[in-house]
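Got a structure here, written out as structure tokens. Questions coming.
Only one protein chain is missing from this complex, and each of the others stays in its spot.
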Amino acid sequence: MPRPLDARALAALAANPGCKRRAVLDGAGVDKSALAAKLGSPAPFGQSQFAIVRGNSFEAKVKADGGRELLRLIGVEEPGEVSVPDLAAAGPEGRVARTALALREATGAGAWTLLDHPLLALEVAGSPVHLEPDAVVVHPDGGWTVVEIKSFPMIDGSADAAKVGAAARQAAVYVLALERVAARTEGARVAQSVLLVCPKDFSNVPTASMVDVRKQRSVTRRQLARLTRIDEIARALPEGISFDVVERTAEELAAAVECVPHQYAPECLAACELAFHCRARAREADAVEALGRSVRGELGGLTTVGAVLAAARGEEGDPEDPAVAALRRARALREEALAGVAACR
Amino acid sequence: MSLISTLARMEAVESGRAQPLATVRHRRLSARPLVLVPLTTAGEAGAPLGALVGTDPEEPRLLVVPQPRDRDLRFAFLADLAEEILPYVDSFTDVVEAAERNEVDPETGKKVKVEVELCADAPQLIVPSRAGIEYVRLLGRSTRFRRTAEQDPETPFPAPPRVPLLGRWLTHFGERARVPGSSLLLSATDLLNRHWATGQSSLEDQHLGALLAWIAPCDGEPGAEAALRAEVGRDAQGQLLCPPAGPATDPAFDNKLLAPAIERYDRARQSLGAAEDGESADTGLAELHGAERELRRLIASQLKPTWHSVWRAIELLRELPEGARVEDRWTRDRWSFTGHRDRIAAGEPPQPRRDDAVTAASKLAAREQAQGQLEAQEALDDPLVMAGRRLAGEAFSAEVVEVTMAWTESKRPAPRPLVTVRTDDRPHLAEKVKVYRSLDGKPQAAEFVRYEEDGSPLLRILDRMGRSREPAEGSVPEKGERIVWTLFEHDQRVGPKLPDPEETPWTHGGPPRADAVEPPDAVTPEDLL
Partner (left out) sequence: MTVFDPSAEAARATSAILADTLRGTARGVVVDSPPGAGKSTLVVRAALELAAAGRPLMVVAQTNAQVDDLVLRLAEKEPDLEVGRLHSNDSDPYDKALDDLANVRKSAKAGELTGLPVVLSTAAKWGHVKNVEPWAHAIVDEAYQMRSDALLTVAGLFERALFVGDPGQLDPFSVVGAEQWAGLTYDPSASAVSTLLAHNPELPQHRLPVSWRLPATAAPLVSDAFYPYTPFRSGTGHGDRRLSFGVPSDGSGPDRVLDEAAESGWGLLELPARHTPRTDPEAVGAIALVVRRLLDRGGAAVSERSETPVPLTPDRIAVGTAHRDQAAAVRAALADVGVTGVTVDTANRLQGREYDVTVVLHPLSGRPDATAFHLETGRLCVLASRHRHACVVVCRAGVAELLDEHPSTDPVRLGVAVSFPDGWEANHAVLSHLEEHRVTWAP
């Protein structure tokens, strides 16, 4: 049963595309939240019901008036008839098929069509995942535009750049999925800019901005293509490994997780459910990455805090190695400055 | 991150305690700062939920919005906030000293000195974190264009009288905070992070509770453990032991405690409104007060720990002596404060939503200059900061081994002594590279001439030796003296003068429209502020 590739999984992928542990768990459709809880480091993510209520009511407002409000945001004041096809169908496969059919019909129709919560499929890591954009608008000329509705505000025309970036990456995946359908639909063309709809200033009046997602699309396409290699990683795992959160004990799960190497970085904390677990492992291993990706830049081959400190103190390391030499100078200068101040006080 | 601070972080990992990154305090701490700990409602821009505010750590004022969707209650909150912040700000506007400023005489076009007032001290706002600074800006933006009934009798939802003024001041504080080295609006996390290195990453350092766990742990508990508890520790009810420093709340708090309490408040208001006789009105009123008290208690429970943490941070920083050049930067803050005071007094309109081309360019230039100034001053004030610059090859500490007098070959020969120095540092010296040392607080320049055969740098002193043939007493380094030279300048050059906004050239869209008046934000039935 494929799990939806949700915003959180995408964020985790973007934050740490090189992490094999995340790749295997996401590829295998493991519920990382439940896994993290069972491992004793529950994910700290939650959503306030105030935010959910607000988000839902805003989305309803955007889609009100039979899609005319949304078209007004695209810049079409007089859309004529706007068709809003019913996309309901039995099961996800049925909904995906229904969406594809609606897209085909709309593309030939030569009128504006709003697809409310269509369901798209995309092959990720060898298995299909389902994606549900907030909306897709089909233009009379056959162009398809992804619509992302977010509840963070656009104030004086600008918005939180990190949140817009996340929305752009999310929308880029929808663009990729739509392109697969468009390839089989005559006259269809997927717009490389998406419509981001947000509340304006401090109101809940919708406003919108077109966001060019070409960059995110090409990066994500490459990342998703690389994900197929997870079956190679999986092949390298010992026989009988299972991430069955319900059946396996915490010890078994911990051992299973440990078989797949992580690539923890502090950025994971905001993106991946397993981050606190991996952080504890990274700290146990004394890994320098626990202090941030950027600290590694000047450390060369030294990978543990212990090795760095030993090198800095002259206990270990080749003095010819520029990293070791720089550390020794750094320590000497630091000690000199601190000793000088201590002597003065 | 520089290698020297990476090393400090690793020492912190090993020792379980934060390690110093500075030996002096690089920011001004006012004797009477105003601490503001705000909370906001999830998912709604600029819908405050509550705040603790005040200048006395023992007596914060608690402000609460019992129903954040209610416009009147939000306005009441902002009016209360204005009554806390504006009198504090005003208390600095009247104490002034005389100062001089260069101005261009509009008639002669010549530069003249003008006697002006400079506020003797300035207010200082301290919030818990960077998100708090961002929130101050947001509050400023959301309130400065509000219209009061006095300004516009027709406005359907007039703001309380002092709220737009609060918005203008908060906007000023928020903009000033973007100037490197400024101290009008500071966050506790930035202050602590400037002065200590913890054994965690800079991302984790944004959590005030975790940060303090490393810097000032209770009972010598190892930093990592104390920090973990601050990050994720929860009580039996599933509530965080250390609530977030805001303005965002913890979703578990919202869902389990806050939402039911707000619901109870709403119900009480409804039944009070529906009360048909005095008795049920009394019961309703009692229920409403009870609900409000409960909300105040809940919100205070989220704010109090942060309030104490901010004051704890201030206390820790007060233990460090102030850097010698901090006063200089604070004077600039005072100028900035005085300037805004004068603009308000002159009846100028609120700061526009977006800067025009000239204003944007001049702000950027001022900030770049402040950045250069800050980097130089911090290094000159603090040997530990200078150590980082020395490691980077941007400064060097050297002993004078030989001084040879030499002069320029002009008609009136000026001294240009040659100084051979010995250093273990590795500065990026090349021919004609200028170096500077601090001489009585002023920079003295020299240029690198060459490396002597034994590898010692040879420098030629260029200035600050007086006007006569013989250099002034004490102006030439002496043999045996140990001097720190920097490859960076100590003062910043003044950048090119920008045109007046009315003379914005065609390349930048020409002058902004003079008739453009910033309209108030559109008011809609469902708007939030």
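First chain written, first letter: the chains are A and B, and each begins at residue 1.
As a convention for this text, a residue touches a chain if its C-beta (ideal position, glycine included) is under 8 Å from a C-beta of that chain, and two chains touch if they have at least 3 such contacts.
Every value quoted in this text rests on a predicted model; they were computed, and no experiment measured them.
Within the full complex, the residue among A:V124, A:M154 or A:A330 touching the omitted chain is A:M154.
Against the chain not shown here, chain B presents residues 109, 178, 180, 354-358, 360-361, 364-365, 367-368, 370-372, 393, 428, 432, 495-499, 503-510. Take chain A: the residues that touch the chain left off the picture are 14-18, 154, 157-159, 161-162, 164-169, 196, 209, 211-212, 214-216, 218-220, 222-223, 226, 263, 265, 267, 293-294, 296-301, 303, 320-323, 326.
One rule holds in what follows: only the chains that are shown with their structure count from here on.
Taken in their complex, chain A has these residues touching chain B: 41-42, 44, 46-55, 151-153, 155-157, 199, 201-205, 266-267, 269-270, 276, 283, 286, 288, 290-292, 294-295, 298-299, 305-306, 308-309, 312, 326-327, 329-331, 333-334, 336-338, 340-341. For chain B in complex with chain A, the touching residues are 1, 3-4, 6-11, 13-14, 20, 23, 41-46, 138, 141-142, 199-204, 224, 231-232, 249-252, 254-255, 259, 353-354, 383-384, 386-388, 390-391, 426, 521-522, 524, 526-529.
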